[in-house]
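Removed: one protein chain of the complex. Kept in place: all other protein chains.
Naming follows writing order (A, B and C), and every chain is counted from residue 1.
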Amino acid sequence: MIKNKKIYLSAKGLTKVFGFGRTRTLAVDHVDLDLYEGEVISIVGESGSGKTTLAKLLLGLINPTEGEIYFEGKERDLSTNKKRVAYWKNIQAIFQDPFSSYNIFNKIDAVLLDCIRMRGDGRLPYSEKVEMMEKACSFVNLKFDEMTNKYPFELSGGQMQRLMIARIFLLNPKILLADEITSMIDACSRATILDMLLQLRDDIGMSVIFITHDIGLAYFVSDKVYIMDQGMFVESGTADEVILNPKEPYTQRLISDVPKIYEEWDLSTV
Amino acid sequence: MKHTLGQIFRSPKFLVGFVIFMAILLLVIIYPLFVTDNPLGIIGQGTFFEPGIYVNVYDSLRSPQYILNLDNAAINRIASRLGDQERQDMKEWLIEYGVPEDEIDIDDTESLMELWVNNYDSTIVVPGMTAAKRKYYVRLDASLEGILATEGFHISVRNEETGDLDEVGYVNQKDYVNVNQVANVRILPLGTDNFGRDMLTELVAAIGVSLKIGLVAGLIATMIGLSLGLLAGYIGGWLDDIIMFITNLFTVIPSFVLLILISYSIGQEQRGAITIAAVIGLTSWVWTTRAVRAQVISLRNRDHVNLSKLSGHSVLHIIVADILPYIASYVFMALILQISSGILAEAGLSILGLGPKTTEVPTLGLMMNWAMIYSAHIMGKWWAYFPVIVAIALVSFSLNLMNTGLDQVFNPALRD
Amino acid sequence: MSNYMLEVKELTTKYITRFKENVYAVDHVSLAVEEGKSLGIAGESGCGKSTLALSLMGYYFPPLHYTSGEIIINGKNISGMDPDSVRKLILGKEIAYIPQSAMNALNPTQKIIRFIEDVVHAHHPDASKEYILELATERFETLGLPPNVLEKYPVELSGGMKQRTVIATSVILGPKVLIADEPSSALDVTSQKKVIKMLRDMMDKGIIKSMIFITHELPLLYNVTDDIMVMYAGQIVEQASAKNAVFDPLHPYAYGLMGAIIVPEEGLRDVSLRAIPGVPPNLKDPPSGCRFAERCKFVQPECLVNSVLMRELGNNRAYRCIFTEEELREFYQNDKK
Partner (left out) sequence: MLQAKRGMAVFSNCQSIGGAALKGYLKYFGGKLIWFLITLIFAFLLNFILPRLMPGDPVAIITQRVVQGMTSQTGIQKVYEEYATLFGTNRPMHEQFFLYVRNLFQGNLGTSFSQYPRPVADILKSSLGWTLALQLPAILVGWMIGNTLGALAAYVKKGFDKVLLPASIFLSNLPAFGMAVILLVIFGVQLKWFPTSGGYGFDMIPKFSWDFIKSVILHYQLPFWSIVTIAIGGQAIGMRSMSIYELNADYVKFARFLGIKDRKIIGYVFRNAMLPQITGLALSIGTMVGGALVAETIFSYPGLGSTILTAVMGQDYPMISAATLLITLMVLVTTFLIEILYGVIDPRIKAAQTD
């Protein structure tokens, strides 16, 4: 069923090198990736595997050393600020730490108003903008009037992360990149966050790229899984293929190292 | 924002520093409103007049006289002429002469004078006393001669035609004048300096100028530091390497030596106060650049900056809205330190004679320099240099205290 | 009744914040661990589990202050002991502590062996350097750590290696009780497994007599500890064997928590995850009745009235709720439909 969908994003031979001489590090090493409309994929890797660098490459926040990124079949061109903004209308992100995602000197309304301006509705009367913001907040079951002209430090982690999703609701991009968005959130509010994202996927066909170290989460939420280690994709395929019967030794060891509760967790294979 | 302001004004260190600094600032602003004469105006003929109230003798003779019967008036009059040294010498002579020591009490002026008058005779040759010593005693005896006299002074005026002196008035020992009624009275709380200028007025003006120099130097250094730090930190790459190379160069070359070289090569004529401030500013931006760069680098890939990019903001907007507010507190603290070091640098330079031109404007450094050249400190003229040191110390102490207070507000780990 | 390595009765400790407010992060906690057994303590961030770890050590320094309750280690009541003798006789010897972030738990400018010498000399001043080196080498080898680590500086070790070195160091004197506060959560999965294996080996080989393992990762606790306690807002709300706690939780919070577990195992994709709305209460002035009341799906008016006591069910199973076991099981039955 994925096949007849449009292809949103693909990367060919994507590479990123930092530093030179003594401090030269190869963060992303010739990575290939395809993302279809409405598809949820996960990039799973330990810290230092290069998954965050890959995320920044896909987002266009940093430029690749080698390889190309195609958006909707055409090669991506981010030479001018106008082109970059046009690209960012279609691809957005939510980051790991809600507390550091907000500018502490601005009220949280600024975050939502930025999105409205970026959508091109900047000149709408303020009342209409408030209406939009109320709709977005209700989507993430927050009440706008409880939120408005508050400063970030007056909100809880869960509320802030949900406001980030409200932001995505306003921009309704084609692709959302979620970088470790649940690792700072308590388990019991994790489910609500995931449901909201999947809801957006069903409503507007938004495709999601999950960046995570939590293999359980990847298995639970995504259609395709890419296992990443030292900048390279070690294995990729559907969630059941990769996680339930992995072929590569690295993936096998990775899956066996995760504690299980239904099957026996074999501690001898250290 | 209100919340942090509240916190700032609750930190004791900041408050003390702020109060001292404001007091100095107010002094510099308000004092010239009352005392309008030129700080470099020479009013005293002669060097280093002691602090005190200077009453015009001529006018006091003209002003109304009042009779006051004060019992220790005579003793005060003698005491003011008999220093400890003279009392010691008198005691010595009397012992030599044969008066038993326990009878002599040099603190009781009256009994000492009586013994002296009854026993001293310049003709007696005391064994073992040099000729110079004997002449000294003769002079001492003569100077005491008039003290006990009870009659007053006759005041006379030379008559143009006859050429002789007509008596105009008589002043006896109990006549007093009311200072407020004397036409010309000048209070010199800090006396005068070696040129004869009123120290207090000069000091206040100097503090004002030094503050201006510190402010200009501080602003220049902080602006350079901020812009270079932002460029190096945010844009990075080869630009960062060049800026850091220059910064490292300036870190190693001692800024004070650089100051000497530059201000020296400007030459005496162009060295006005503001040029010196500019030179100090141009050689002391290194610390701020380094610190701002470090902070900007850590901010550059923070999530809120990336999100701001993703929300379509321009680089300029990101720098102004997302980077600057985060480092504003640090930059302000750096400014305070730069001002304080600017003032100290100017003072240091002036001591070496490389400070601003002397004729136009007094600065704290210049006043120190003049005091040193005319060795006020060796001759014990404390009012020529000590108040200047205290002024410099107070200004930089208050600035630094404010900085430490802010430091504790902005990084809680340092809170004691 | 086999003897308890660690018994804690009604322990209460508080934080005094900078604004002089009291935060009761540990509120009348009671627990006991028998010899050869290990106890897991699960809870979300901010529930007071890390504070509990520090409070169990019997040694307090600002901002944490002791309020009331008893701590009995290997039969010795240490709650009344003066701090210096607690440090000399108990800390490192009877009870050991593993911090969460091992990254900077070791003195950065000192070799590992020098630090171990200091630890041993704190309790046995006359132990010779050779004896200590021998003891450390033997202990590192039994725990699967290369002995040449002893000559290295912390900065030369990887994250996983540093954490395992910290653990080996803290049990060098064979303490009765080991308190491990999130020992593996900052590590990658592979290093985490090595740490867990090390902890299990130490229990099996009798290097330590008992262990309290504190973490928010429930699948870990299920595989490591014999019993599990669930903590919420400074109080213990559920106490059971590992199996019962995960598969048959009684307290509504525990029920919600266990429903939110995600593990990469077959069949998990079609199970709908459970969520608990709302946020934990502020510990500065906790609500009077049941502290979980405002977030509980099955809340009744009487929950909010008086504080709820633990209900014992025998063979050290208990939960803190006013409903009986049957009522709760019935709620969960029709909640699943």
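In this text, a contact is a pair of C-beta atoms (placed from the backbone, for glycine too) under 8 Å apart; a residue touches a chain by one contact, two chains touch by 3 or more.
Computed from a predicted model, the values in this text were never measured in an experiment.
A.B. asks: Given the contact definition stated above, which residue among C:101, C:137 or C:307 touches the chain not shown here?
C.D. replies: Per the contact definition at the top, the residue touching the missing chain is C:101.
A.B. asks: Which candidate, B:28, B:291, B:354 or B:406, sits in contact with the chain we can't see?
C.D. replies: B:354
A.B. asks: Tell me which residue among B:53, B:95 or B:253 touches the hidden chain in the full complex.
C.D. replies: Looking across B:53, B:95 or B:253, the contact with the absent chain belongs to B:253.
A.B. asks: For the chain left off this view, which of B:140, B:235, B:324 or B:389 is in contact with it?
C.D. replies: Residue touching the absent chain, from the options given: B:389.
A.B. asks: Please identify, in ascending order, the residues of subunit B that touch the omitted chain?
C.D. replies: Residues of subunit B in contact with the hidden chain: 13, 248-249, 251-262, 264-265, 267, 269, 340, 344, 347-348, 351-354, 368, 372, 377-378, 380, 382, 385-386, 389, 392-393, 396-397, 399-401, 404, 407, 413-414, 416.
A.B. asks: Spell out, residue by residue, where the missing chain touches subunit C.
C.D. replies: Interface residues of subunit C facing the absent chain: 57, 59, 61, 87-88, 90-93, 96-97, 99, 101, 103-111, 114-115, 118-119, 122-123, 151, 153, 155-156, 166, 169-170.
Just so it is clear, only the chains that are shown with their structure count from here on.
A.B. asks: Measuring centre to centre with CA averages, how many angstrom lie between subunit B and subunit C?
C.D. replies: 64
A.B. asks: Take the average of all CA coordinates in subunit A, do the same for subunit C, and state the distance between these two points in whole angstrom.
C.D. replies: Averaging C-alpha atoms per chain gives centres 33 Å apart.
A.B. asks: Hey, which residues of subunit A end up touching subunit B in the complex?
C.D. replies: That would be residues 56, 59, 61, 81, 85, 88, 92-93, 95-97, 100-106, 111, 114-115, 117-118 of subunit A.
A.B. asks: Using the touch rule from the top, collect the residues of subunit A that touch subunit C in their complex.
C.D. replies: 46-47, 156, 158, 186-192, 194-195, 213-220, 239, 243-244, 253-255, 257-263, 265, 267, 270
A.B. asks: Would you tell me which residues of subunit C are touching subunit A in their complex?
C.D. replies: Going through subunit C, the ones touching subunit A are 44-45, 144, 188-190, 192-194, 196-197, 200, 216-220, 222-223, 246, 256-257, 260-269, 273-277, 279.
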